[in-house]
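Complex shown without one protein chain; remaining protein chains in place.
Chain IDs A and B follow the sequence of writing; residue 1 opens each chain.
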Amino acid sequence: MDAATTTRPEVTLTGAKILAAIKDAGVKFILAVPDIVTSKGLLFPIAADKDLKLVRVCKEDECVGIAAGLTYSDTRALILIQYTGFLDSLNAIRAVAVEYKQPICMMVGLLGHEPERQPKESGRYGVRIIEPICDAMGIEHHLVSEDADVAKIKPAIDKAYTQSSPVAMLIGRRPS
Amino acid sequence: MMKRDEALRALARRITPRDIVLSAYSTAFDWFEIAPRALNYFANGAMGLGSSHALGLALGHPDRRVILLDGDGSLLMNLGTLVTIGAAAPKNLVHFVARNGVYEANGSHPLPQKDVDFTGLAQAAGYAHCAEFRTLSAFDAGLDGLLAQSGPVFCTLHWEKGALSPVFDYRKLDDPKLRADFRAALRP
Partner (left out) sequence: MMKRHECFAALNRHIGDAVVVAAYSSALEWNDLFPRALNFFANGAMGLGSSHALGLALGHPDRRVVVLDGDGSLLMNLGSLVTIAAAAPKNLVHFVCDNECYEANGGHPIPNPKVDFSGLARSAGYRHVHDFSDIRSFEQQVGHVLSQEGPVFGTLHIEKARPLVYKYNDLYKTSRRVALKAALQKGA
């Protein structure tokens, strides 16, 4: 095999590893609107997981309010939505997460994103604007596209709760 | 139609120190005057989100009663909340909706549809128990029975502004100190 045809190692993002990191971070409630990106790798396993309480929600901005209500208990919550729902919820995020400085943790599926690219270079307009919007709003964000990125999840959630600030974890590839 | 402040006083007589009470806009200002309490919650942030906050509080504190004083305009902005709450089915949530037919906080413009049957909506969405009161005497007579039901409970109240004239100073309600006091008061 010559240099021109070396194969790249296959990049994976393992749903079970993400789920383990979420539980490791002490999350008990998942507030979800189904997203095809994370449907198979995360939402189905979450629905079957006895350690997690799934609250199925009609509309993503409700998740922001529910999560805020939950911050007044000792239980941690994670919102699981698609980037479209994130965009739809911006006013709720603006007021409740940012201006009220609350630990609203969001796991956001980047539907249609090409995993090898950076979101800002995605062919999808809606994906391209996510990180600039988070930056404009002062929301910390992390890209989770491969198994090595899963290590970002627990520290991100811990920091959100310690500092009482929101965080968005962008899922750049369909987890297995 | 009953007067808002009279209805709120009737409710305040039944509230215990452990109850969490959420409200917004005109109701919030009246409640702030009538029943100042550490476990009052006003920080909904965005219009319509009160019911979602209430659900989160109810799920996080199943041992406490959570009473939500929602507005009709607010609820219409987040109508899916009825189905989300119907599905999550928290036994400790009581969801009041105040019908005055207008967006009082936004210039008193009429709602899109003045004949909405909020009680019917809640029933169709899956609330465990639904009721409706138009007069103060009926409300006062039925309130104890209502609060004894296993939730989620929904109740439409027909009321109009009463003797209190709320001044809409939102800085009072958005005060972070209120949220901090609320959090402290929740510690067992």
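Methods note: contacts are C-beta pairs under 8 Å (C-beta built on N, C-alpha and C of every residue); 3 or more make two chains touch, one makes a residue touch a chain.
Keep in mind the model is a prediction, meaning the values are calculated, not measured.
J.: Using the touch definition up top, pick the residue from B:Leu8, B:Leu39, B:Ala54 or B:Leu76 that touches the left-out chain.
T.: With B:Leu8, B:Leu39, B:Ala54 or B:Leu76 as choices, the missing chain is touched by B:Leu76.
J.: At which residues does chain A meet the chain that is not included here?
T.: 34-36, 39-40, 43-44, 47, 56-59, 84, 88
J.: May I ask you to list the residues on chain B that touch the chain which is not drawn?
T.: Those residues of chain B that touch the unshown chain are 76-80, 82-84, 86-88, 111-113, 115-121, 123-126.
What we mean here is this: only the chains that are shown with their structure count from here on.
J.: Find the geometric centre of each of chain A and chain B from their Cα atoms only, then give the gap between the two centres in Å, rounded to an integer.
T.: Centres of chain A and chain B (C-alpha means) sit 31 Å apart.
J.: Can you name the residues of chain A that touch chain B in the complex?
T.: 29, 53, 55-59, 61-75, 77, 91-92, 94-96, 99-101
J.: Report the residues of chain B in contact with chain A in the complex, numbered from low to high.
T.: So the residues of chain B in touch with chain A come to 43-46, 48-61, 78, 80-81, 83-84, 87-88, 176, 179, 182-183, 186.
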